[in-house]
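With one protein chain held back, the other chains of the complex are shown just where they sit.
So, subunit A:
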C-alpha cells in the first residue's frame, strides 16, 4: 500500500507584509482543499512577524526542505505544495547508476586463478594428480 513520504508542512508567514500575500490567499482559499485531499499530511499554519514567508516540508526519512514563497501567487503555491507532497525525502542528486546489487556475483568473481589448472589436476611428465 502507498505510504506518503511527506510528514508535515509548516506554513510560516506574516499577516502584514506584502510578499506574503500569495501565502495568505492560499491559506484562505486552497489550504483546506489540500488538507482534505491529502489526509496523511499534517499542515501547520503559523503566522509570525518575521522575515520572508517560508514553507517547511519534513519527510519520513528526516530531510527538511525549506522553500521561499515570497511574491508567489496562490496557484503557484498550490502547485509547489502538490509537488512536495509527491516527492520522497531522498536528496535530489544525479543518480549514477539506475541499478544496484549487494551480491553482484553468484558463481564467484573472476580472479587470475579461476581458469588456470591447479596443482591437483596438472598432468605433466613428472607431476601426478593427487
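The rule is short, and it goes like this: a contact is a pair of C-beta atoms (placed from the backbone, for glycine too) under 8 Å apart; a residue touches a chain by one contact, two chains touch by 3 or more; residues count from 1.
Here is the rule we use: contacts and distances are computed from a predicted model.
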(request) Leaving aside the chains on screen, match the unshown one to its UniProt name from "Large ribosomal subunit protein bL20m", "Tubulin--tyrosine ligase-like protein 9", "AP complex subunit beta" or "LLGL scribble cell polarity complex component 2". (result) "Large ribosomal subunit protein bL20m"
(message) With the missing chain put back, one of A:39, A:62, A:108 or A:125 would touch it. Which one?
(response) A:108
(request) Spell out the interface residues on subunit A facing the chain that's missing from view. (result) 104-110, 114-115
